[in-house]
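Just passing along the structure, written as structure tokens.
Every protein chain but one is kept in place in this view of the complex.
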Amino acid sequence: MKAAPFDYVRVSSIDEACQALADGGEDARIIAGGQTLIPLMAMRLARPTLLIDINEVDDLTGISVNGDNLVIKARTRQADTLASDVVKERLPILADALSHVGHTQTRNRGTVGGSLVNADPSAEIPLIAQTLDATIIAQSTRGERTIAAGDFFESAMATTLAPDECLTAVRFPIWPAANTGFGFHEVSIRDSDFALAAAAAQTTLDSNGNCQRLSVAICGASPAALRLSIVEETLMGSDLNDDAIKTACANIDDLIDPQSDVHADAAYRGRVAKVMARRAISDARDRAKGELV
Amino acid sequence: MPDTTASQEYRYITKKRRVTEDRRFITGRGNFAADYNLPGMLHVAMVTSPYACAEIKGINAEAALALPGVRYVLTGAELFENINPLLSGLDLPNVKRIPLAHERARYAGEWVAAVVAESRHIAEDAVELVEVDYNPIDFVIDPEEAMNADAPLVHPQHGSNILCDKTWVWGDVDDDFEAAPHNLAFRARWSRCSTIPIETFVVTAKCDEGKEMLDVWASIQMPKYPEQIARALSLPVNAINVHFDVDVGGSYGLKRGIRQTVIVSYLTRKLRAPVRFNEDRLENMSGGEMHGPDRIFDMEVAFDDDGIMHSLKIKATDDAGCYPGRAPLQLGKPVSAIVGPYRIKSASYNAISVTTNKTSQEAVRGFGQAPTNFAIEAMVDKVALKLGLDRDEVRRRNLIRADEFPYRIPSGSEYDSGDYHTVLDKLQDSAGWQDLIAKRDAIRATGKLAGIGISTCLEPSGGNSSFEPFFNPKNDTTTWMESCLIKVDMLGSITALMGTSTSGQGHETLLSAVIGEVLERDPDTIRGVHAESLGALPSNSPVGSRMAIMLGGAAAGAAEKIKKQLLEIAAHNFQLPVDRLIYDGGDISVDGDPEKVMNWNLLIDIAHRQYHKMPLGSEPGLQAQHTWEVPTGGALPAEDGTVQMYPCYAFEAHIPLISVDPETGQVEILDYHMGHDCGTVLNPDIVRGMTFGGIAHGIGAALYEKFEYDEGGQHLSGSFMDYLLPSSHEIPHVEMIKHYTPSPLTTFGQKGSGESGYLGAPAAIASAVNDALAPLGKSIETLPMRVRDIEALINGQTE
Partner (left out) sequence: MSEHKITLTVNGREMSGYAEARLTLVDFLRDVLGQTGTHIGCEHGVCGACSIVLDGKPVRSCLMYAVMADGHEMTTVEGLEGPEGELSPLQDAFWENHAMQCGYCTPGMLIATHTLLQDNPDPNEDEIREAIGGNLCRCTGYQQIVEAVQMTAKKLREAS
């Protein structure tokens, strides 16, 4: 399991990275954590001709709050994000999801941006980006552009990032903390496996305990993480009682498109995706009410 | 509860002792096969077949050979011309196995050509350039379909996909079924899985042209390895030296890379350079020796109103994969304990081995016993369910009683010893059986499913060859020995040689403790050595849970001979008969006259340097060897189809408590209790570890692990992303209690424990899942019980 030959360049700035991408052609790839790319290269399922190493680009790492947004630069390690107090406090849904990403050692190398670009249909970080309408920021020699998460994930392992673009940061909206709660649930075979299905939800309740804001998304049951707008619309304004949540989540068959593989058949994925959505919403409700830590 | 044995008379065995081998592993100084880096070494990578079955019409290696650094491309056709086919366990003259596919590739992933290059990287580059002209042909994946008359033949020259189909009837099975008020039948499925080690198979060979010697360093665990290399290459065995001091990175039966060894041995002679093949994980999982039993059980049992089981019929259909190898013989070992630990007075057994277009099956921990135990235990649970009796109570009523040993089962094996009821009692006590039930019911009350599992199983140990003549009358092997050679050097230190490699069993520790025990010398001063094959005595390698028994017995026997020599030297010098002398810690004194003493150093000095003080005609120096035939071994099967299989029978009982998420099918193991009796325990830490590890393998087999094939014959579980090994999250803490019923057949009363845990855990987990499903009136008889299967069953999505 040795990679096919390739060239390597280490860059020290975002501009250098973009220039290298522009010069390197279609088969040049950015490498940061490499926790998915390197196994694919070992199996020769990926064959970049040039790897552009951004691990020494200091401008690409860091977590900050910018107004109503939490900005995570692309090369920030998953482990650092998980350990970050500001993430735990302002974006607890992401912290919770990150604890399900791989395990300690892969999180020590794996990056937030890498997971987004990789766009695995079962991955947790893209799921949270979809749930919260995150904004992806990309740069190339042609300049910078922002892409809404909803427009970013195209299908399984594919995004709308152009071959010459380098993802530089992701911006997660921070919701006002009062009466807001999140839920995250996933079903996997082993603890650290990719999710067979997962769901994330965040809600804000009004003073009567009714849902005034709700975001729900699932992954593992469609080519990319999927926002369940229809569920959100159905539940908006309701008191999010268990029956209402269950009914709303039962009606997503037309939206999802689960696939079968060696780990689970499509029908199973479809069924448990609904269960995960239901549990995520109900946890979000309970946390918003302060009934769940 | 501390591990203490009843036998306090021992100095070193049975006591906690650090494991000698561990020191090199914790400091990164193990000597694994991939750590041997020879100058000028070439590397092999395999071209693999993308088809389940295809004719190989031609191989064009031109482009590959043109790549700088590529030295050779070896094909099956060339090997076929130049080597002898590999040994098969059955008498199948028309099924010839060559290490690379010859004329026909018979499973997806089969090795078709070996590329040799200056680095593994270049070899892999060149693999992509080898052009193989395939003609895909019909294949068969399902073993039952393979038995149909119109099924595509895996080996057309054999004329059938059935490799063997044998039936034995022991006792009055028909009458017993007729007479019993109840019977039930069901099908149980053990899916293709195994005990995959973390190290793949690695072999390096070097031809020393000056010495005319083939040196082999390999991660091997296999009986008669040098002999098999010699036969394949038409070399005398004394022209091959296998370096058994290579540390093997886990094996559990699987590391049997004779194909790989023949390939690199052929290549090193041909290319006159050292050659290594270090399987990568993809080669290993699809083309190597990683696949284990793949078995369908059709079970029938006759029983009465009290749940007493009177007779048993087992039909086991086993999918051997593409080549027979030793896989069919894994249907044979279960004959050793065909009725489990139960007093079932008659039994019939129909064992069918079928070939399909899958990777060949290899020997796995327990050699077929774990699947059989799973089927037998599922049967006992079903008897209990049908009669509305408790599962532990049905077991108690059927278990062989302590006063009945030695106990001869219908198939002819005599169980040496045991106290099954006491172990079960102790286990239920320590587990808090009633508390577990309360805990289970409390979980059920919250809307989750929960279940308690129970299994009571045997581990046949000691190993012999009885299943070979049993399945192949042309094979009259009855010898199944192990040896030890002890040398006491001129300065008094003790070295013990064995003729096999270690894959984690702690043989060096075993030798030093046993020899220390007999000679009353500090084991820390005794060195056990994995001798190279040319310097070693006969061995059958660490298979069949046999080394504590057999290597332990050989070492004790050799040590007794050393002791005898020392006593004779002392007797000669004191001019007294041996029975007047007292041996104490290596010193010898005269009984009743403690002032008259010859110490260890003096005795050794006489042996090595003072022939004038030696008994007349004795051998100078101080060395002794002992080669021991397995107890109760040495006979061919009797005409009535009975046979004494293994000599010793360890007992284990498992009680896990699990919960099941009814909406996702996820199983969580909440508690795990296990009771174990393997006779006298030579090293408590080693036995504990093997048992915990065996339980982990068993949990994997029960819930996670399966080599999956799709309808197109493609292997879907070729990496660790697809074949799921349980981690520290999935394997629970195990509470183990011990009981010690010595074997009357072995030196210290020890039995085997190398397969412990694995032989009862799959059955216990299955029992627990089915207890969880029982309130729904549902059950699963197929392993692994995966989340999707469990969820689908609970939610009515399947039958």
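Chains here go by letter, A and B, matching the order in which they are written, and residues are numbered from 1 within each.
Operating definition for what follows: a contact is a pair of C-beta atoms (placed from the backbone, for glycine too) under 8 Å apart; a residue touches a chain by one contact, two chains touch by 3 or more.
Because the structure is a prediction, the values reported are computed rather than measured.
From the options A:Asp15, A:Asp53, A:Asp261 or A:Asp286, the residue with contact to the unseen chain in the full assembly is A:Asp53. Between the chain not shown and the residues A:Gln35, A:Thr61, A:Thr204 or A:Ser222, the one that touches is A:Gln35. Contact with the undisplayed chain is limited, among B:Pro197, B:Pro293, B:Gly675 or B:Gly713, to B:Pro197. Of the candidate positions B:Ile162, B:Leu184, B:Leu576 or B:Met721, contact with the unshown chain belongs to B:Met721. Take chain A: the residues that touch the chain left off the picture are 1-8, 10, 31, 34-35, 38-39, 41-43, 51, 53, 55, 79, 102-106, 108-109, 191-192. What chain B contributes to its contact with the hidden chain is residues 18-19, 21-30, 32, 34-35, 37, 121, 195-200, 247-252, 280-281, 502-506, 685-686, 688-690, 692-697, 719-721, 725, 727-729, 731, 733-734, 757.
Criterion: only the chains that are shown with their structure count from here on.
Interface residues of chain B facing chain A in the complex, by the touch rule stated above, are 120-121, 124-125, 128, 280-282, 663-664, 666, 704, 708, 716-717, 719, 721-722, 724, 726-727, 729-730, 786-788, 791-792, 795, 797. For chain A in complex with chain B, the residues that touch the partner chain are 1-2, 4-5, 39, 43-44, 187, 189-193, 196, 262-265, 267-268, 271-272, 275.
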